[in-house]
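Got a structure here, written out as structure tokens. Questions coming.
Removed from the display is one protein chain of the complex; every other protein chain stays in position.
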Amino acid sequence: MLVMQTFRRRIYHALFDHNRRSARRFEALCGLFALLSVVVIFIESGVGTTYHLTYDEWHLFVWVEVFFTLVFTLEYFLRVFSWPQPARYVFSLWGFIDLATILPFYVIMLWPEIGIDYLFAWRAMRVIRVLRILKLLRMMPALNGIWGAIVKSRHQLILFYAFISIVMVVAGALMYGIEGPAHGFTTLSTSVYWAIVTVTTVGYGDITPHTAPGRAVASLLILIGYSVIAIPTGIITSQMSGEIAKRQLARICPDCHQSGHETAAKYCKACGGKLPEE
Amino acid sequence: MLVMQTFRRRIYHALFDHNRRSARRFEALCGLFALLSVVVIFIESGVGTTYHLTYDEWHLFVWVEVFFTLVFTLEYFLRVFSWPQPARYVFSLWGFIDLATILPFYVIMLWPEIGIDYLFAWRAMRVIRVLRILKLLRMMPALNGIWGAIVKSRHQLILFYAFISIVMVVAGALMYGIEGPAHGFTTLSTSVYWAIVTVTTVGYGDITPHTAPGRAVASLLILIGYSVIAIPTGIITSQMSGEIAKRQLARICPDCHQSGHETAAKYCKACGGKLPEE
Amino acid sequence: MLVMQTFRRRIYHALFDHNRRSARRFEALCGLFALLSVVVIFIESGVGTTYHLTYDEWHLFVWVEVFFTLVFTLEYFLRVFSWPQPARYVFSLWGFIDLATILPFYVIMLWPEIGIDYLFAWRAMRVIRVLRILKLLRMMPALNGIWGAIVKSRHQLILFYAFISIVMVVAGALMYGIEGPAHGFTTLSTSVYWAIVTVTTVGYGDITPHTAPGRAVASLLILIGYSVIAIPTGIITSQMSGEIAKRQLARICPDCHQSGHETAAKYCKACGGKLPEE
Partner (left out) sequence: MLVMQTFRRRIYHALFDHNRRSARRFEALCGLFALLSVVVIFIESGVGTTYHLTYDEWHLFVWVEVFFTLVFTLEYFLRVFSWPQPARYVFSLWGFIDLATILPFYVIMLWPEIGIDYLFAWRAMRVIRVLRILKLLRMMPALNGIWGAIVKSRHQLILFYAFISIVMVVAGALMYGIEGPAHGFTTLSTSVYWAIVTVTTVGYGDITPHTAPGRAVASLLILIGYSVIAIPTGIITSQMSGEIAKRQLARICPDCHQSGHETAAKYCKACGGKLPEE
């Protein structure tokens, strides 16, 4: 039992401990497999619509998928087996993604009639398999900084998005009243969709105002909304700057204890003493 | 009479005084009702276009609407009854919204033939009822900050929007002359609408230049206009930063009375003394 | 002769000297007339396309136009007559605009057959008359600040626009080669027009890539171009900030001659002395 325990710990440190070089290499390998697997799904999806696959070509894609599924199944069981607290991994977001993206293959194995009969089920399985790309996020620890900035400004962001939603609903309702179903504003939801597409300057053009008052209201909405919509970017950016400002505070002059030095500063701005390097 | 007065005051404090927990709860409840009511209108609007409602389904929507209208009518009369100066409430923006959004139901009750006969009237009533969503704004006191920033920079914003309007009119007139009605630029107003949609980078594509000189002028307009159009965002953002800078001024060093400390600063930048917490 | 001279000078100061209240009122009046005149042209243009005008309605528009033209002709001659150096006014940008926007009426008076025969000439006259809106710019002296910021950063802006033009030409040529005339990229100029419309995120959708490699190149162009295209806004904004920084320099501490105080600062950041108000 203890041998097993030691064996499990050894595997964990060798494959999943970020401080070890072997673990970082294993992670890069898994990322590469995930990337390749997704590329294959994209090719499969593209080829399938252009011309009907022959029996042999079809088999090739199936075998490649079998190979990737086995690799990711192995990875999943290694993680479950070696993780210090397996339950915590299994019920984490990563655990769900790792499991869900290998399931489609086994579903086809057990109920082969699904893949053949229903185009939608086939498409849904492709979509689930594409989620393997999310495995690459494991390799980006720097994202935690951005995530932290978003979490810290969540009150402002929620407030802002709630405000924008109200503006969109009112603008959409107004255009629904002015233009009406005759010009594509068939329902209130469609009009709100139009308002979002318009104010964010996406502007598909699938629904556009055709009457003079409709165009006037739309122009006003665009000009005003345009000035407002960039505010979330400002919130996130300023939060990030705040984080950087905090790091500047960590730089304290050893002579006079002055804090708040600029990142590029070499000398203390109060006593002129040499600042420690970052 | 005095009892009545006391009763009114008691209701006001219990339901509408933001310093009381019961009032905050009542406000949240009203907000929830407003949100639900608007969701129902959206569903009604969506369902109505997809298939013809049966008599029973139709009744369901009517009864739900009756319920919400009675709730909001009660809220309105409570406000009118308990408000310290009822006239001020009735003739305020909130008073108008609260009244207008309950009227459509009573209009149908009194003149039932309107709803049946005229599609436009029916649509207009839906639009008015959707305005209930504005009640949610009552729950966002933080918006006053944004509103204050806009009011303070109103001179710059008016100047800017006036300038942009002149540019749009000239650009629209130019394209009206170059492209003409044959390519969708039927009137001067339409051309100005095109100019606004283009310079703000919405770009629906319902009206586009087709001749070589028209495309050249449009390209120039886009490239130049693009650099100019983001200025209002800059004005509002810098005004907000100014507000924050003013709050920084409130932080004065207790030892040397130095002001203007950064938000993240812990020590006075002139004497190194400990700054009070914000 | 001297009386004439005095009379001319008196008119100039009364009507065109910005330090006099009467001149500012006269300018506002001219601006109002310009605005009304342009509104009439817009209505005329809109009405003309919706239904054929009766003889009486037509006459109404002609008489209104006669009235405005006479007003602006009077203004023009007053300016030429009273200006200290008439030639400088006549050959200035404002002189050209003032003259050009009254000409269309006299052209119709002298060659009435133009307006009746040629739709294009009629449209061109409307466009020229719309330029009257530019007269409103006279009332915005604050624009000189923006104009100054643009002039000061002209080297950077020219460099940037030259660079962007080269990128657009190369991107357009690439898409012309990949997609070809079959998908709307008929000529090199059209492809460059597509590149400008795409990178600035206007995205009309009148010309779009249809082949897989075309879409890949377009996606790449969008993602990279998007990060680059906002730079001119940054240049103009930072130039404006620089102007504000210079104004801050004008604030020098009367005690220790420290400069560079923040706009919101009340005390000197070096000696703590009271700063003079702005």
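For clarity, chains are labelled A, B and C in written order, and residue numbers in each chain start from 1.
Methods note: a contact is a pair of C-beta atoms (placed from the backbone, for glycine too) under 8 Å apart; a residue touches a chain by one contact, two chains touch by 3 or more.
Bear in mind that the values here come from a model prediction, so they are computed numbers and not experimental data.
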| item | value |
| --- | --- |
| Among A:T6, A:S22, A:S45 or A:S92, the residue in touch with the chain that has been omitted | A:S45 |
| Chain B residues that touch the omitted chain in the full complex | 46, 201-205, 212 |
| Positions on chain A contacted by the hidden chain, ascending | 38, 41-42, 45-46, 48-49, 119-120, 123-124, 126-127, 130-131, 133-134, 136-137, 140, 142-143, 161, 164, 189-190, 192-193, 196-197, 200-206, 229-230, 232-233, 236-237, 262-267, 269-270, 272 |
| Absent-chain interface as seen on chain C, which is shown | 156, 159, 162-163, 166, 169-170, 173-174, 176-177, 180-181, 186-189, 192, 198, 201-205, 208, 212, 215-216, 218-219, 222-223, 226-228, 230-231, 234, 242, 245-246, 248-249, 252, 256-260, 269-270 |
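In this section, only the chains that are shown with their structure count from here on.
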| item | value |
| --- | --- |
| Interface numbering overlap (same over half, different under half) for chain A and chain B | different |
| Centroid distance [mean C-alpha coordinates] between chain B and chain A, Å | 30 |
| Contacts with 2+ other chains: residues of chain C | 46, 201-205 |
